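For reference, the structure is listed below as structure tokens.
Shown here: the complex without one of its protein chains, the others still in place.
Residue numbering begins at 1 within each chain, and the chains themselves are lettered A and B in the order written.
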Amino acid sequence: MTRIRHSVLWYDRFFRYVFVASAALVSLIILAVVFFVARQGFLTFTVVSPWEFLFTTNWNPPANYGAFTFIFGSFAVTVLAICFGGPLGLAGAIFLAKVAPEWVRESLRPATDLFVGIPSVVYGWIGLTVFVPFVREHVNGAGFGLLVAGIILGIMILPTVISVSEDSLRAVSPALEEASYGLGATRWQTLSRVVLPAAAPGLVTAVILGMARAIGEAMAVQMVIGNSPQFPRSLVTPTATLTSEIVLEMGNTPFGSTWNNALFFMAFTLLVLSLAMILVVRLVVRHRGATP
Amino acid sequence: MNKYLADRLATACFWAAAAVITGILLFFLTHIFWRGAPVLSLAFVLGTPREMTAGGGVGPQLFNTFYILVLSLLFSLPIGVGAGIYLAEYARPGPLTNLIRLSTECLASVPSIVLGLFGAVVFVWYLGLGFCILAGAAALALLNLPVLVRVTEEALRAIPVSYREASLALGATKWQTIRRVVLPSALLGMVTGVSLVAGRALGESAILIYTAGLSVSRYFPDFDPFVAGETLAVHLWYVNAQSLVPDATRIADGSAALLVLVVLVFNLCIGIPSRILQRRLLGGGGK
Partner (left out) sequence: MGRLVAERLTAAEEAIRIKMEVQGLSVHYGNTPALSNVNLAVKANHVTALIGPSGCGKTTFLRTLNRMNDLIEGVRVTGRVLLDGEDIYRPGTDVVALRKRVGMVFQRPNPFPMSIYDNVAFGPRIHGLRDRRRLNEIVEKALRDAALWDEVKDRLRSSALGLSGGQQQRLCIARLLAVEPEVVLMDEPTSALDPISMLKIEELIQDLKATYTIVIVTHNMQQAARVSDSTAFFLSGELVEYGPTDVIFTRPRDRRTEDYITGRFG
């Protein structure tokens, strides 16, 4: 019995360490990611000036490394994605959380799962086979460009926006709503004046997470952006983003070359932007915690 | 009576938004299968690809997709579940727990192309694996990891404290409690979570291009983890972007449909049985 007892306690301690180690490993991995990508990326500046890289638009390696077009492109598609996907996603979330009858809600539930289930290359392929030809024929230009990329990304961020904001809408205390209804408010008045303000931090979080998803998306954007390193003169001229440029050129550049390092610095830029968004989300959520 | 008009208008807008979202989804699915269904033959699904001539299939890519998925889960499941268990069962509020939670969130937010580059640096170059299935699986594991941590933690937190108390009050150790009471009760939740992770991993491409590579082994099926292994999703991108085969469109159509089909079937295969099981478990219980 004492030997069994002994081994039982040994296992207990052993697994505690296993779990602590697993958790520590997760922290270690993210640190390693930041370290390796940053180290490789900053090697760029042994040759290229940061000013040239960040603020000029002439991308012609190995002579010129002006990456501003890509940085602008990434921001532009993100903003467009939020313009298309944000309002639609929020309205969908409000519908699911507060408007839809039970049976509609239950039958729509798989829809968001399906949106998540479609891989990003398939979104890109749809953009390529549906939206690009459509824009080419009915708007103008080649079809490739910020507009189609923004639309595709707007659709891709829908599930993120919907699920996060639906959760925060549901978290609003029913007592608040009842108080409003009890004063004779209509549903829209209750929603717009009580529920939405109460859920605001969650809705902001949803939009930021949607942005993080959009700015980091590579494949779908690469397939519809046009991949031309020129500053876009309109929404329908081919251009490029940080992600699309990495996808396109990574394979053609030898590891360790300045060109390759420049791509790593683009990745580092993306990394910093994504991490910054997570920190913003944390601040927003903490703010909510401070004001009950 | 103005406020009633506004209310009705708003309601109409919400219904419209829902209709638009559903419409987009239905249109996408119809488009995918409308174009892809004619291509989906056994010869296409299991056939070998060709470089220059028409008529190739995607058999090896399909195989690699699942092979890389399984390997990546092999790497990420123990660590992800372990870290999830730590957060749900052991972690006490404090700087260490905060750090781990923050790390998980940060790792989850890293764009997959960036993780792909990280995998390329560490696995392909520093460890000298070259473009291969193992490197791809390792990189993909990094992508799975934070989600696994989260779904494990959530599944464990859904288990009532009373189960743990009952077990501890019988003199069970913490590990015995986790292993014999908490994990079995949380299994369904975890399986559902893992199926979500797997579904996402099946369709992932950005992280694999520069780790698992863009070519496939000449042999099929080839279990060697040290050869390059293009997956279905990567193939779909490759065919669109730079393939030389004359029937690229046909292959893209078929690959897109097959890819979505695989993800859906995979989720159904795991989702439906677990839902039935759950119902049976709950149904067996009185109030």
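In this text, a residue touches a chain if its C-beta (ideal position, glycine included) is under 8 Å from a C-beta of that chain, and two chains touch if they have at least 3 such contacts.
Keep in mind the model is a prediction, meaning the values are calculated, not measured.
*Asks:* Decide which residue listed in B:W15, B:Y90, B:Y163 or B:F266 touches the omitted chain of the complex.
*Replies:* Touching the chain that is not displayed is residue B:Y163.
*Asks:* Give the residue, chosen from B:T22, B:T97 or B:Q176, that touches the chain omitted from the document.
*Replies:* B:Q176
*Asks:* Of the residues A:L9, A:L31, A:A142 or A:L283, I need the one that contacts the missing chain.
*Replies:* A:L9
*Asks:* Spell out, residue by residue, where the missing chain touches subunit B.
*Replies:* These residues of subunit B touch the chain that is not shown: 92-93, 160, 162-173, 176, 180-181, 184-185, 281, 284-286.
In this text, only the chains that are shown with their structure count from here on.
*Asks:* Using mean CA coordinates as chain centres, what's the subunit A-subunit B distance in Å?
*Replies:* Inter-chain centre distance comes to 17 Å.
*Asks:* Show me the residue ranges of subunit B that touch subunit A in the complex, using the header's touch definition.
*Replies:* Subunit B reaches subunit A through residues 3-4, 6-7, 9-11, 13-18, 20-22, 24-25, 28-29, 31-32, 35, 78-83, 85-87, 89-91, 99-100, 102-107, 109-115, 117-118, 120-122, 125, 142, 145-146, 149, 173-176, 178-179, 196, 199-200, 202-206, 209-210, 214, 233-234, 236-237, 240-241, 252, 256, 259-260, 263-264, 267.
*Asks:* Touching subunit B in the complex: which residues of subunit A?
*Replies:* Residues of subunit A touching subunit B: 8-9, 11-12, 14-16, 18-27, 29-33, 36-37, 40, 88, 91-92, 94-96, 99-100, 104, 108, 111, 113-122, 124-126, 128-130, 155, 158, 162, 186-189, 191-192, 212, 215-219, 222-223, 243, 246-247, 250-251, 255, 263-264, 267, 270-271, 274-275, 277-278, 281-282.
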